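Take a look at this one; I'll ask things after.
All protein chains but one are shown in place.
And now, subunit A:
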Amino acid sequence: MSEAFISINDVYKRFSPRLSMADRIVSKLGARVETRPVRAVDGVTLMVERGQTLGLVGESGCGKSTLGRMIAGILEPTGGQVRIDGKPVMQGGRKADTRIQTIFQDPFASLDPRMRVGDIIAEGPLAHGLADKAGERAYVAAYLERAGLDPSFADRFPHQFSGGQRQRIAIARALAMQPDVLVCDEPVASLDVSIQAQIVNLFLKLRREMSITLIFISHDLSVVRHVSDHVAIMYLGRIVESGPTEKIYTDPKHPYTKGLLESVPKLLVEDDALVHFKPIMGEIPSPLAPPAGCHFNPRCPIAVELCRSEDPRLRLIGPGHCAACHLAE
């Protein structure tokens, strides 16, 4: 079998607490200092084909951003490897290539406040020889337009723009690196609802026109359904279910996916009222000490004895459809 375009291979990330000398001494003396590592990503394997969009969904704190940062080559995995087209994205603790770029959640934090928009966009391409000083202005203008912005914005500073416009600037910056892959970490979560749709449409347009492979991280199920070809559901650092978007939304197999879909408030047209929705029972356990067996078992309505002792592997239960549940079929 040939390798997928993006191959995420049994990737782990543990964050060890940074202990001061004093903490270390008192913890040796028996004081309660947290020394356990956070298991932010706990063995994730995923494949994405060229030109496809993978939606990555899960509650906040489940490790989506950490996984996204490892895919983008910003963070080195504790274990496992991410490869694009057969080549690892990180080599020796540094990002190895420019073909994968990132869009961040908060466009008020992701743009250097002291640089002009034109310099922000041109910096990477100039440093990597994708543009030269002579063609800089035209290059910047082309990518501003591609992101739906006026080329004259190049001379302004980020603080002069709204959230939606800033996110477009961030998109132009990423596109200017001529990437094959974009990792978008909750790219619309911090925007006004009216702006969200515009940015989502921009992503759809880019994917159509530039055949970019997208990893789209979000906790918003409806946005993910709109943009993704495939969806992966994450819970406490692991993928619990993955498959083609329509399959996941219409025929979910994992109790967590079912719970997530049922917990979305739906507007019923007949009564014109918000119908009661069912939140998933209980709290998310701490990633410092995930429960034994299936991570979801304490909140699972159908858990049996096996779920409390044995960790379910992600297994194929339909065409391209995987779930990590002992009871799924």
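Keep this in mind: a residue touches a chain if its C-beta (ideal position, glycine included) is under 8 Å from a C-beta of that chain, and two chains touch if they have at least 3 such contacts; residues count from 1.
Throughout what follows, contacts and distances are computed from a predicted model.
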Q) Between "L-serine dehydratase", "Electron transfer flavoprotein subunit beta/FixA family protein", "ABC transporter permease subunit" or "FtsW/RodA/SpoVE family cell cycle protein", which matches the UniProt record of the unshown chain? A) "ABC transporter permease subunit"
Q.
Can you tell me which of A:Glu3, A:Glu34, A:Glu49 or A:Asp112 touches the chain that was removed from the display?
A. A:Asp112
Q.
Out of A:Val33, A:Met47 or A:Ile74, which residue would touch the omitted chain in the full complex?
A. A:Ile74
Q | Hidden-chain contact residue, picked from the options A:Thr35, A:Ser60, A:Gln160 or A:Ser222 | A | A:Gln160
Q: Since one chain isn't shown, list which residues of subunit A touch it in the complete complex.
A: 69, 72-74, 94-95, 98, 101-102, 104-106, 109-116, 123-124, 127-128, 155-157, 159-162, 170, 173, 177
